[in-house]
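For this view, one protein chain was removed and the others were kept in their places.
Letters A, B and C mark the chains as written, and numbering starts fresh at 1 in each.
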Amino acid sequence: MGEMTYRQAIGKAIADELSFDPDVFLMGEDVAAAGGVFKTTEGLLETFGAVRIRDTPISEQALVGCALGAAIMGLRPVVEIMFADFAGVCFDQIANQLAKYRYLSGGQSSVPVTLRLSNGAGLGFGAQHSQPVENWFLNIPGLKIVTPSTVADMYGLLRSAIRDANPVLVFEHKGLHSLRGSVDRALVPIGRASTVRDGEAVTVVATQLMLHRALAVAQSLGDEGISAEVIDLRTLVPMDVESVAKSVERTSRLVCVQEGPLGGGWAASLVSEIVRSHFYHLEAPPRIVASDPIPVPYAKNLEDSWLPSEERIRAALRASVADTA
Amino acid sequence: MGEMTYRQAIGKAIADELSFDPDVFLMGEDVAAAGGVFKTTEGLLETFGAVRIRDTPISEQALVGCALGAAIMGLRPVVEIMFADFAGVCFDQIANQLAKYRYLSGGQSSVPVTLRLSNGAGLGFGAQHSQPVENWFLNIPGLKIVTPSTVADMYGLLRSAIRDANPVLVFEHKGLHSLRGSVDRALVPIGRASTVRDGEAVTVVATQLMLHRALAVAQSLGDEGISAEVIDLRTLVPMDVESVAKSVERTSRLVCVQEGPLGGGWAASLVSEIVRSHFYHLEAPPRIVASDPIPVPYAKNLEDSWLPSEERIRAALRASVADTA
Amino acid sequence: MYTRTSAAPEIDSDEAMVRAQLAARCDRGDVEVLRTMLVIRYFEDEVEQMFSRGQVRGSTHLGQGQEAVAVGASRALRRGDSVTCTYRGHAALLAMGATAERCFGEILGKTDGLCRGKGGSMHLTDVALGVLGSFAIVGANLPVTVGAALAAQYRGQDAVSLAFFGDGSTNIGAFHESLNLAAIWHLPAIFVCENNLYGEYSRIEATTSVASIADRAVAYGIPGVRVDGNDVLAVRSAVGEAVERARSGAGPTLLEALTYRHRGHSRTDPATYRPPGELEEWLVRDPIARLAYGVVEAGVLTTGEVDDLEAQVEAEVLAGATTALGWSDPESADRLEDVFADG
Partner (left out) sequence: MYTRTSAAPEIDSDEAMVRAQLAARCDRGDVEVLRTMLVIRYFEDEVEQMFSRGQVRGSTHLGQGQEAVAVGASRALRRGDSVTCTYRGHAALLAMGATAERCFGEILGKTDGLCRGKGGSMHLTDVALGVLGSFAIVGANLPVTVGAALAAQYRGQDAVSLAFFGDGSTNIGAFHESLNLAAIWHLPAIFVCENNLYGEYSRIEATTSVASIADRAVAYGIPGVRVDGNDVLAVRSAVGEAVERARSGAGPTLLEALTYRHRGHSRTDPATYRPPGELEEWLVRDPIARLAYGVVEAGVLTTGEVDDLEAQVEAEVLAGATTALGWSDPESADRLEDVFADG
């Protein structure tokens, strides 16, 4: 399918699913006429019309619940939550309704709803528009959570999410919209990590913006003779612990890089799983490079300090490799 | 102050703070005339009057935001969120407003708001009225999170929460309302764990309902000669990792017992902290006994299976002690 | 417990007038309506007993006295239409055709309950019958009805979706967002507020800034209609008009049905907050006694036949309870199912 940006991959994934299945439709604030605040859905209104591409009021609770109702009736709604942080105003509908509907009804209906949320820090939007919101939902069973880092995964995971019979939260990192890459296949399976760099000395696990930083660090350390394996987790729920475990079986060392504070984040969950199953394989304490436990600050230098830097990642990798049991 | 129930300790703590400080007031759905759905606030209206004890509409967003506004103006609001699960409908106000207000304003105001939330499973209320909601907020810096397990702690931590200059979420476990105990002092400091049983062989960390199960198991294992130290974490944020670490330095083994699924929960965060700092002290993999990653089921036997049982806790302790590095 | 029509309280002249008017509208078809209201009443009475007997735990929210709303509304719907309701939803399920057995089964947490024992009293759901769910978070079902209505419009079908909710629920954000969304998209949604004067233990005046819930329709530019919620035929025809409007593409309606719950808010509420005499006044307006009077007055049934019907329904419902009590509990491993669908 050729080269495109992460932003374009989003639009194209939605367009391709709209073409594939007449039950798919998109709604959200300014997704139609304006093509989305991040211009991810440009052109969809013109191609698919106002019934399937719908601008909405600022009513996120109603939108998520509306998607649930439409899904029970057999449609496949895709809802854009403009900034992921706005999941706060519709948290009940996501966590208590969408996530639990199938279970509460004893499996009477599937709930094929996709929520798309623009995620993450780094752009100076302030504390209410910059959060890595994927960590808000880890303790809510019933949701799948997807965090694509590459153009191909953005495309393929979004298509898989729309086809999935369950609620899927797809986090689109705002800092990656302009990333370029090529898309080689249609569907990327939800729930499988991908090893983006092979290595022997240490396993590094990351997602989204942090994946790219981790990769850059791994490459630079490679020049120094430290061979780091880099795994893009891609999906947080269900989490592909097995792939990480297999890598750790070889490297015996684990570093997780997480945008966002440590407490309640995915990295801690992953570490606790790995130490449970591979405690005796580990030759160094698993490390987490995470953000400070503070709201995302606005000033550029403060926000830059908040995001795990390549320096911090490099230091963690070096420390991990230096440790001996 | 003598013997009372956990339920009474709640009412008494609020009453004592109402007496102590005229800026303290309580609001919530049916907290006044009816004395609260769980009867925790009985008699307060009669003693303190309708200005300070306020029944409200079913408008949780408005209530939490109203508390924030009143707090900025110098009052000390206490808000009851009847079932903790209803934090979903006011999640934005808690996570994006209350938690971030001080930071966003550069420290212009403190935010002395206490939210009281009835928490947890075990009573057959179904998936939307039974969640251990404390785990929803771990990744939201700016909130203190308190989970009292005993009558004395319920009393003392709630008083400390109301006096705190910051937003504090106080989770009151529904399964402990009838617990009896004696209250010996006024304030229990937020942020300190308490060692409720000394032991040498393994450190067990738990909160609320699980604390009592862990304690029962520790006692029964004591009879078999396995000496488990039991720590009641009491506060999840800020977390007293140090007390746990000190215990682990002696026992070299850690088991966390958590109501609720593993992903995104406090136990994983604690384990990741401990393995980071005490990896080489550990003689066994830290274990987490948690709930299934499913919504809380309704049928009694299913709900009972969902909650970590004494059997599962016992098995984890035995396994931990049996492990050798 | 249900007082047979034959022993119902004396009525006053106001009530006599209401009943005369109702009787004038009754016909043969309304026997089925009466029967369904009786099923609900006996069902709720029996759930109450099950709780007192300790056969179930948790909580339950009974609807004795409010039967006319669910039954009247459901009788204005047809196959393909859908409904969402609240934790106080047993009536809606039974009105839409769920069997007493499977409803009891769910409340008892049985594997053959409507939701395999996973939902419970507050979550009775029967998608096949068009009951998309009972929602235990106040206001949460309204957006779901909006979505079901959108699905009908999207597909060019003339189905409608109807949401039941309480007076107190009109103060929560989801109510507002839902009505606005349904209004601007002209969706075939009907919002039926069961105004029973209380939200939990609080009277409506203490929590709600408007005298009549129907007045809130102004904020959405849609019709707001108040109806006697204890007159099942009045409810049916008011909902019928709203359904008509919805099917024709003219958009949603907010309907306020004035009614009363005979019991407390939930299992643990003795309802001591009611002014003395209030319950008694409303017992006089019992929707079942009213319709029973109507069918007799209209010559459709004799009082003896009404008495027989009551006895028959009571026996049926109790038999349903016995059946459900005999069902097995779910297997422990069943709890892990129904979280995610395949594919």
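As a working rule, contacts are C-beta pairs under 8 Å (C-beta built on N, C-alpha and C of every residue); 3 or more make two chains touch, one makes a residue touch a chain.
A quick note: this is a predicted structure, and the numbers were derived from the prediction, not measured.
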>> Just to confirm, in the complete assembly, which displayed chains does the hidden chain contact?
In response: A, B, C
> Which listed residue (A:T5, A:T56 or A:S243) would be found touching the missing chain in the intact complex?
Replying inline: A:T56
> Among B:I72, B:L123 or B:A319, which one is in touch with the chain left out?
Replying inline: B:I72
> Going by the touch rule given at the top, which residues of chain A touch the chain that is not shown?
Replying inline: 29-30, 33-34, 37, 55-61, 85-86, 88-89, 123-129, 292-295, 297-302, 305-306
>> For review purposes, identify every residue of chain C that touches the missing chain, sorted by number.
In response: 171-177, 179-181, 183-184, 206-211, 215-216, 218-222
>> If the hidden chain were put back, which residues of chain B would touch it?
In response: 25, 51, 56-57, 59-75, 77, 92-93, 96-97, 101-111, 141-142, 144, 163-166
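The rule is short, and it goes like this: only the chains that are shown with their structure count from here on.
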>> Need the most distant chain from chain C, centre defined as the mean of C-alpha atoms.
In response: A
> What whole-number Å value describes the gap between the mean CA coordinates of chain A and chain B?
Replying inline: 29
>> At least two partner chains per residue is the criterion; list those residues in chain B.
In response: 85-86, 88-89, 126-128, 292-295, 297
> So which bits of chain C are touching at least two other chains?
Replying inline: 115, 117-119, 123, 135, 137, 173-174, 339
